[in-house]
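Heads up, one of the protein chains got dropped from this complex, but the rest are sitting where they should.
Take a look at subunit A:
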Amino acid sequence: MSFPLLTAVAALPAIGAVATAAVPAARRTAAKWLALAVSLATLVLAAVVAFRFDPGGDRYQLTESHTWIADFGVRYELGVDGIGVALIALTALLIPFVVLAGWHDADPVEEEAAPGRRWRPTQGFFALILAVEAMVVISFAATDVFLFYVFFEAMLIPMYFLIGGFGDRAGARDEAEAAKQRSYAAVKFLLYNLAGGLIMLAAVIGLYAVTADQLGEGTFSLRAIVEARASGELTMAQNTERLLFLGFFLAFAVKAPLWPLHTWLPNAMGESTAPVAVLITAVVDKVGTFAMLRFCLGLFPEASAWATPVVLVLALVSIIYGALLAIGQRDIKRLIAYASISHFGFIILGIFAMTSQGQGGATLYMVNHGISTAALMLVAGFLISRRGSRLIADYGGVQKVAPVLAGTFLIGGLATLSLPGLAPFVSEFLVLVGTFTRYPAAGIVATFGIVLAALYVLVLYQRTMTGPVRPEVERMPDLRKRELAVVAPLIALLVLLGVFPKPLTDIVNPAVEHTLSDVQKTDPDPEVEAAK
């Protein structure tokens, strides 16, 4: 048996989480370095996964399969296609930056740090981040529906504590009020996702019942079910398939999040620290859109086609609504959260356009949105930590005193508005083109999003960075070395993937072709055979 590489990518941060949590209270700094080392080692392992993966090879590679709960046919089954590889790579890539950016976010305030206290927030913070990483990796690699479900739900627990337990330093705000807001956001996050998860659980059980009924013995194996459906061994009644689809889709639409199930996101991203906000939107939420692509389309192709019109409309609403709400925000982090809602609309639009450009673009979008939002949000976090306020109106003229901070913030913003030359342009344009070829009206409506994106990004930049220097920001220091070490590589990646995305598209394209054949769709042919 070959080395269980995928398990290792998940196990390493899991073990790291336990080890980090166990570091004695007095050795806070050691815990940080440990967490950083573990996340970097995980990145190396993820890179090995990416290099071992052969885009021209089997659909699922690096597979592992073991019996878990034999009674119910639950297996510990892992395997990745190109989409999974891209997202595991994204996760492993972002975590070190999250750790580094959150270096001081969980330092205990003085009375907590007093000798004799055994409270270890720092250790907890970094351990929880690593725990989330482990669970997300398993979710991206699981090809057993139940296994996926368990980790899809389990990651709520560490996320709940990360959101509710750690916030920005209150600064001018009332500490008690801030704690209340934080707690509200955490509970809201939990309730929403738990509700979605419970509906999914019912659908998971239903799926088991269907397979048990038709195949003789029940199974949760994605690959087995897809094969059985393709060969005609397994057929689902129309209504059953649609109900099961809805059960899965709802859970993923909460996580993604899709309008009108989005309202937990601005609270969660607003109240948590910037690195945790990145963890939410750039990493955890991607499990939702990824699962739509892998599970909804793979398991329920006909129901997916049935739901497409409604999903497309909801995606369009998300794009426009999210962007308009972003324009109306007064809080920097909430603005970025609403921008993300708009971007998730693009991702879902691309998935359900059912073209190779749409789905390939959606996959690239997941990766690129992760990197660009990380860049923008982390710089915003650095800014907020300097002034102790999230309100846009409390800033002005920052570029004069901190030009590097302002410059990197602008680049993050330009990536968010999908400027050509930066990675998000590639994915956004692919989604638009892929949608247009099949649904021209939807493609045109979505295109209006590019103007709104320019508005919310540039208005944010103008109000915070330009104009006369406000007295409160006069002494603001520019980016420190640690902060620059976070931002510079992210920007370099944005440029690299914007100019030369081919390595990524090479990995993703075959996987998208497989997904399209699951739903039995082919790209529309051009109207005219163009001269060459």
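Please note the rule applied: contacts are C-beta pairs under 8 Å (C-beta built on N, C-alpha and C of every residue); 3 or more make two chains touch, one makes a residue touch a chain; residues count from 1.
Criterion: contacts and distances are computed from a predicted model.
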Hidden chain of the complex, named as in its UniProt record, picked from "Cbb3-type cytochrome c oxidase subunit", "NAD(P) transhydrogenase subunit beta", "Glycosyltransferase RgtA/B/C/D-like domain-containing protein" or "NADH dehydrogenase subunit L": "NADH dehydrogenase subunit L"
Selected from A:W33, A:W306 or A:F429 as touching the chain missing from the view: A:F429
Options A:E77, A:E153 or A:D168, residue touching the unrepresented chain: A:E153
Touching residues on subunit A - with respect to the absent chain: 72, 112, 118-119, 124, 150, 153-154, 156-157, 160-161, 164-165, 179-180, 182-184, 186-188, 191-192, 194, 201, 205, 208-209, 260, 263-264, 321, 324-325, 327-329, 355-357, 360-361, 397, 399-400, 407, 414, 419-421, 425-426, 429-430, 432-434, 436-437, 440, 443-444, 447-448, 450-451, 454-455, 458-459, 462, 465-469, 499-502, 505, 509, 512, 523-532
